[in-house]
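Below: the structure, in structure tokens.
With one protein chain held back, the other chains of the complex are shown just where they sit.
As written, the chain order gives the labels A and B, with residue 1 at the start of each chain.
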Amino acid sequence: MHREEFEQIVQAERDKHRAYEHHINVCTALGCVAYGSEKVVDALEAEVKERGLEHKCKITGVGCLGLCGNGPIMKTEPDNQFYQSVKPSDSADIIDHLGKEPVKRIHLPQNSPFFIGQQRVVLSNAGKIDPEEIESALAFGAYRALFQAATEMTPTEVLREVTASGLRGRGGAGYPTGLKWSTVAKMDDTIKYIVCNGDEGDPGAFMDRSIMESDPHRILEGMAIAAYAVGATEGYIYVRAEYGLGIQRLKKAIRQAEKMGFLGNNIFDSPFSFNVQLRLGAGAFVCGEETALIASIEGQRGNPRPRPPYPAMSGLWGHSTLINNVETFANIAPIILNGSEWFAGIGTKKSAGTKVFALSGKVNRVGLIEVPMGITLRQIIEGIGGGIPDGRAFKAVQTGGPSGGCIPQEHLDTPVDYESLRELGSIMGSGGMVIMDDTSSMVSVARYFMEFCMDESCGKCIPCRVGTAQMHELLTRFVDKEATEADLELLEELCDMVSQTSLCGLGQSAPNPVMSTLRYFRDEYLQCIAPAQEPA
Amino acid sequence: MMPVKTFKIDGQDVSGREDETILEIARENDIFLPTLCNIAGLKPVGACRLCMVEVAGSNKLLPACATRVQEGMEVTTNSERLQKYRRMILEMLFVEGNHICSVCVANGHCELQWLAEKLGVDHTRLNYMFPAKEVDVSHYRYAIDHNRCILCTRCVRVCAEIEGAHTWDVSGRGIEAKVVTDLNTPWALSETCTECGKCVQVCPTGALFKKSRAVGEMVKDGQFLPYLKTMREVDNA
Partner (left out) sequence: MPDKVKVATVWLDGCSGCHMSFLDIDHVLLDIADKIDLVYSPLVDNKDFPDMVDLTLVEGGVSSVDDRAKIIKIRKHTKLLLALGDCAITGNVPAMRNRYPVAAVEERAYIENADVNQRPPSLVVPKLLPKIQPVHTVVPVDIYLPGCPPPGPVIRDALVALLNGQMPDVSPRFG
């Protein structure tokens, strides 16, 4: 495919899009589907047909529009009006009001605090495109970055852009993406692999799922650009099998991209070839750990192994492997298109760009948000999230899932970046953000996460296998208010030992929720210590 | 030619080929490091975490069995912190199973028991879990008592890497994980087991044993492994 051809296709799709006077985009990502958004789509289509407006008004099932808690969400264009909690019976009103004043009772004003402070980079096409139609994505710039990279840039130039952008791994640890890519690029291996980690598993996290459901092409494009940059020809996307809709849309996207020649052999008539396959996880959290994930793709039991060697040196089937998270790959195309300088200008100096968070728990506005790094927790929770419902008081925000920690009131003005969150004893993590109010017992929260880690430990190394179970039993004593001071001492020793000696990240970080709640809410633990009593 | 690295273990100057591990060089120099999952001749898995060492300049502890030597590295094998962690690991093993040494076939010949003695574990502060575990005595020659299994996976590896049968593997996860024969069939019904008995010989505890052995009678011999491995390499050459 030459530039003219590509431009022609894109232009044709844009023209098709513009031919409609009105667009009604209804979210059909999982949250809104659960609220019945598919019925809304049907009702709107029926209404349009009845009025004979098929050629004027286009109804599109799109990806996530953000405010998942108030679904189904929809947006009209070019009016730029959001509607929330839409019912099929609202169809007539919505169409009546196209191009006029919005329907008041379901209107979600553009100036709602939910939108203030958000910036969509990763999700720029989510809610605009039909995730099941590549044509729709092309109209909004999909694969242009790949085209640019593969036909106009050298791999070194691509690497330079990614490195200069300051992008860091969005899976949680924040390893510099450019450094990872350069390492794989430098490896002298005839076969290299690209792996996309879509095994999102933190409780309360649904960022990657939303990206897969909303804009699967963005992921494929990022992977292909990575493959071009590091010299890989094969790619795998590892997705947890529970993400049915995401998998279905990724499958479609891969097929469509292959058909268009954006994946496969001789992409854009260049010598560059790249094929992508899907692999489904069978429900083990630990498979999100990169070495376990690789073992799982290989068809083995999903157990982690000691690093080094890192996957960059010896990964899938012993070959050099680049493994990044879904959101990391989803950042690549905008970086190539807009330049590293643009990206580095977003966020903070050390944590560039935006981060997608899944805001959930005791907060007024639950949903998927994308914010520039450096925004404070308070801005997210009180501004975008609208504070705590039912007049309760904020108690803590949990970030980083079972590997993270709970951050209390006094640190709400901390900027969200990798280092600041780590200093507070939590981590950025993949983007789960669970808000808790004053009714939450922090000891119970700690036990909840420990139970999660205990259930999800693979059992390979002793500290994680036994330590999580031991800590869970101790925490249960606290929850039951039967703990002793010796239990507290032992719990703290176990936290230290398990974090220091476990084989992989799961075990090393499993004590984090306990350590952070001990740090900020020690009183609650002390209150659970039973008074020494004389046994009868 | 394989480059040789010189470095320090506990202040002692040592050298090793670049494909050798810290553990191998420590053993070569009579520096004691406790291990349970590791056994010479099988691929290291870094699972038991007993051989963790400190390396100057790194804040992470590293498993000596799975860490290659590096020029100039300074390894500490026996700090107070490491001793504490090691004792805790042994305590964990004692509480997660039902290790009743006094009635065990391997009493007196058990690596777990011996390490507990050596590292001074005379009781545990952890909570005994008293799990309900199975015993498979279906096989006519051998038996497995899961109460005594520490999941070192030596049996899994010797069966796959040396015997080439891959009868053993791990099923379940976390505290529920256990070694199984074939797809969790009784041992006697395993279609892949060659009855070679290597798994029994490498098992560090009394989990795998020959039938008809009474208390303290099951003496293991894992020393044949390096020989078998070398012979295989010669065959393949």
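In this section, a residue touches a chain if its C-beta (ideal position, glycine included) is under 8 Å from a C-beta of that chain, and two chains touch if they have at least 3 such contacts.
All values derive from a computational prediction rather than experimental measurement.
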Candidates B:Ala116, B:Ala177 or B:Cys193 - the one touching the absent chain: B:Ala116
Which residue of B:Met1, B:Ala132 or B:Ala214 touches the chain not shown here: B:Ala132
Absent-chain contact - pick from B:Cys101, B:Val179 or B:Leu225: B:Cys101
Contact footprint on chain B, counting only the chain that is left out: 94, 98-104, 107-108, 110, 113-114, 116-118, 120, 122-125, 127-128, 130-132
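Methods note: only the chains that are shown with their structure count from here on.
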Length of the line joining the C-alpha centres of chain A and chain B, rounded to whole Å: 39
Residues of chain B that touch chain A when the two form their complex: 45-49, 52, 61, 63, 66-68, 84-85, 88-89, 92-93, 95-96, 125-127, 129, 150-151, 153, 169-170, 172-177
Sites on chain A touched by chain B in the complex: 284, 286, 301, 303, 305-306, 308, 454-463, 465-470, 473-474, 486, 490, 493-494, 497, 500-503
